[in-house]
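Right, I'll just put the structure down here and ask away after.
Note that one protein chain is taken out, while the other chains of the complex remain in position.
Chain lettering (A and B) follows the sequence in which the chains are written, and residue indices restart at 1 in each chain.
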Amino acid sequence: MEDFIRYIPHTEEDARRMLEAIGVEKIEDLFAIIPKELRLSKPLSLPKPFSEPDLIRHLEGLQSPVLSNFLGGGAYHHFIPAVISALVSRSEFYTTYTPYQPEISQGTLQAIFEFQTLMCQLTGMEVSNASMYDGASSLAEALLMAHRIIGRKKVLLSQAVHPEYRKVIQTYIDPDQQEIVLIPYQKGEGRTDERVLFDLLDGDVSAVVIQSPNFFGVIEDLHGIIDRIHQQGGLMIVGFSEAIAYGILKPPGELGADIVAGEGQSLGIPLSYGGPYLGIFATRNSFVRNMPGRLVGETIDLEGKRGFVLTLATREQHIRRERATSNICTNEGLCALMATIFLSCFGREGLRELAVMNLSKAEYAKRAVSQIKGCRPIFSSPTFNEFVLEIDGDPDKVLKGLRKEKILGGLPLARFYPELNHHLLITVTEMTTKEEIDRWAEALEKASR
Amino acid sequence: MERIKDSGLIQDEPLIFEQGGSGRKGYSLPQWDVEELDVENLIPCHLLRRELEGFPQISEIDVVRHFTRLSQWNYGVDSGPYLLGSCTMKYNPKVNEEIARMRGFATIHPYYPQDLSQGILKLMHQLELFLAEITGMDRVCLQPAAGAHGELTGMMMIKACLLKRGERRRKVLVPDTAHGTNCSTSSITSYQMVEIKSNERGVISPEKVAEQMDEEVAAIMVTNPNTLGLFEEDLGKIAQIVHRRGGFVYCDGANLNALMGIVKLGDLGVDVVHLNLHKTFSTPHGGGGPGAGPLAVREELGPYLPIPVIEKEGETYRLNEDRPYSIGKMRAFHGNFGVLLKAYAYILSMGPEGLKRASEMAVLNANYLMKQLKDHYDLPYDRLCMHECVFTDRFQEKHHISTLDIAKRLIDYGFHPPTIYFPLVVKGALMIEPTETESKEGLDRFIETMIEIAKEAKENPDLLRQAPQKVKVRRLDEVLAARKPKLRWTQQR
Partner (left out) sequence: MTPRECQLIFGVHYSCLYASIKLSGRLSRGVSITEFPEDLLYTESHEWVRDEGDRVTIGLTDYAQNQMKDIVYVDFPDIGSVFKQGETIGVVESVKTVADIFSPITGKVAETNLILKDYPQFINEDPYGKGWIVKIEVQNREELNGLLSFKAYLGSLSKDL
């Protein structure tokens, strides 16, 4: 007997009795409605089944080696406390469906309510949904929502927003409905060029989108900008890909942002070669009925006990169908749970300390590398845990040199910004040791000679 | 049937914000091996926040107790039968969870150099081939994060293909049995939805499609088997009608669990199909994700696939973004790799015979259930079904009992209710999908319970109306939740 029958419990006897009860002779008869000529006469061309130990051995062989690295750019290597995998491995959390039957889903529902609250607290906004697919699609949906509310044709999008997020936005937006206008970044500072932004800002703009910290790790100063946008009747959309930064940065909500859409992978979610991640989406109470995604609300039951339910579902696809605020159905529920547990562990003091450690380590790396001839950090504005390094030599050659020392030294930017063809994005987190940074700086120096 | 009385392990638990306090610590960070810098020296004050107001301060043990208690209020596939129609809540193999946690997968950054990610790329490429083989299509994209995301991708690709032909079609045909995402996807892609009514057999007829099909129609979005659990028997003819006028056939593949190894959707005339890995391919549902919704397409639509595309040259795999006709990117990076892994492992564990057996047993289970329950519950389509069947509350209406009451009473018996009130074309729908991982004993227990409930509806309907009773919370006031939305906890000062 094949091992896969541990997943399919029917014995031959079971099947026989069931067929008898149904009133057909053989299993094939159950598929009589499918024309015979279309039914497959031979098995699917797939590998023969693996036993469990063989499967593990096979997969082990496909793994990537784990190297010291300075990679970031929207996905970050942060510490994941052991309690997270212990708790999300509880099958009552991960083998459940969407909580449509609230009486037996209070665990999931309360956890999402806590998640929504934490996201509001983190971003300074009034209401958050239960998650989106990732930062990129979350930001794209923010633009769609701004269009629904304001209705104007243009959107101003900072070039310092993550290039892949911008590509996703471009894919989502219907050019017949909305026009994207790029705002360049200021070459010396690395921040969105305010002058150009104000030049382009007019009554035809539904929203302005800026990411902070931006793709270069630079912290954007939204102070002067948001009021001007509101004066023109537009919305301020703030994106982010490094949630930890908000352990110390002023939350966009406090500055007057209208929609905040970003990536929560830093909050306890494994890198996993790019996914699954966690889209965060938060906005003002007055816009709540225009929000995409699921929402959990507090209520009481028949006996007056507090409980939680999915609510305002009339925005969603299963009710509003073609007029829904989005087609999103399955989101990133378990990832939201990971983030909730992460933030519960770190809490008020921990998130702050974590952010300060990231900042301090990145500064240490910046200073170390400033001593090296042949490379220098280029932007003058304050950064969080990422910065751009300019290399006099050939960056690919430099990275090859670092590879010899088993270090992935940074992310070359030429593929995203052709004008930054001698530049690397360097990311340092609390998981990068001083020793690693010293080794990296040393190897960088050697490779730059 | 003697029911063991359940004990009171259900403990109450406040919100995480209502616990702990200053001085409690639940985290551990690496040692400070660099100088701890003063933030205010590096970043201007006006860019800094004062504090993380309202954030918990709680010890590790209290975090663990909090979420452990929360988990005990939930019911998952591991708790018992989860017969939600259209969701394919099958068993989630544990070995797949272990594989996803392997360091060489879980800690790998998406921007890792491709020469160091060959195993990962090979896995993804092979998964694409597997899914193409199962569906009978040519190319696959693994990027979409969920079925709805896959639908969006597919419809965007169809739109791009038509535009390249110089055609600006404006309509999409959608059966009345369609899932809500089909409709919202059409509208997001700026198509006008035209509804096709199913016939008295519960399927769409070629005549109805022919009536609506013209050169303005970009595509028809079908689900096969459909949401009534019935095989769309005329799909082949319908595909011909649509193709003849230059349109595409989009298939919502959520119900693929009925067809693996039995028939290929490509052979039925489908051009684009999305799959739900968190349904058919056993990856866990997570309480609302993460999932994955890969898209399988015919060669004709290949050029429009999102970037990056995984290509094999000799023995090397690479990510290719140089695709001039691609619709672009549906997300940053490459897709939900942590989910794709599990589906890959599942397919390898099952092999061709396993997948076919899964579909056969899924269909066997559903028909068995249907036969055993049809004398007790109204069955609108009384013929062999596929992997799910739909009942209504018509027999129970005369006792003023609704589908909702039946569902809530099932909870008291320790079952997760089936899907209720969907599809919309059946009034009071009760959609049951047992999946193949449910044993005959499990099904018999469910059948017995449903029969008992039907009896209660006649003799003691209050039991249903008051249900559920043996739970942490009784029926909740959804009206209050919608009238006065309270969507977050706020600090009381």
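Just so it is clear, a contact is a pair of C-beta atoms (placed from the backbone, for glycine too) under 8 Å apart; a residue touches a chain by one contact, two chains touch by 3 or more.
Computed from a predicted structure; not experimentally measured.
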{"item": "Chains in view touching the one left out", "value": "A, B"}
{"item": "Touch criterion as defined above, residue of B:Ser117, B:Gln372 or B:Thr403 at the omitted chain", "value": "B:Thr403"}
{"item": "Touch with the omitted chain, as defined above, among A:Arg320, A:Arg376 or A:Lys434", "value": "A:Arg320"}
{"item": "Candidates B:Ile61, B:Leu163 or B:Val479 - the one touching the absent chain", "value": "B:Val479"}
{"item": "Missing-partner contacts on subunit A, residue numbers", "value": "289, 313-314, 319-320, 323"}
{"item": "Residues belonging to subunit B that touch the chain removed from view", "value": "397-398, 400, 402-404, 421, 424, 427-428, 478-479, 481-483"}
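Criterion: only the chains that are shown with their structure count from here on.
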{"item": "Rounded Å distance between subunit A and subunit B, as computed from the means of their C-alpha atoms", "value": "20"}
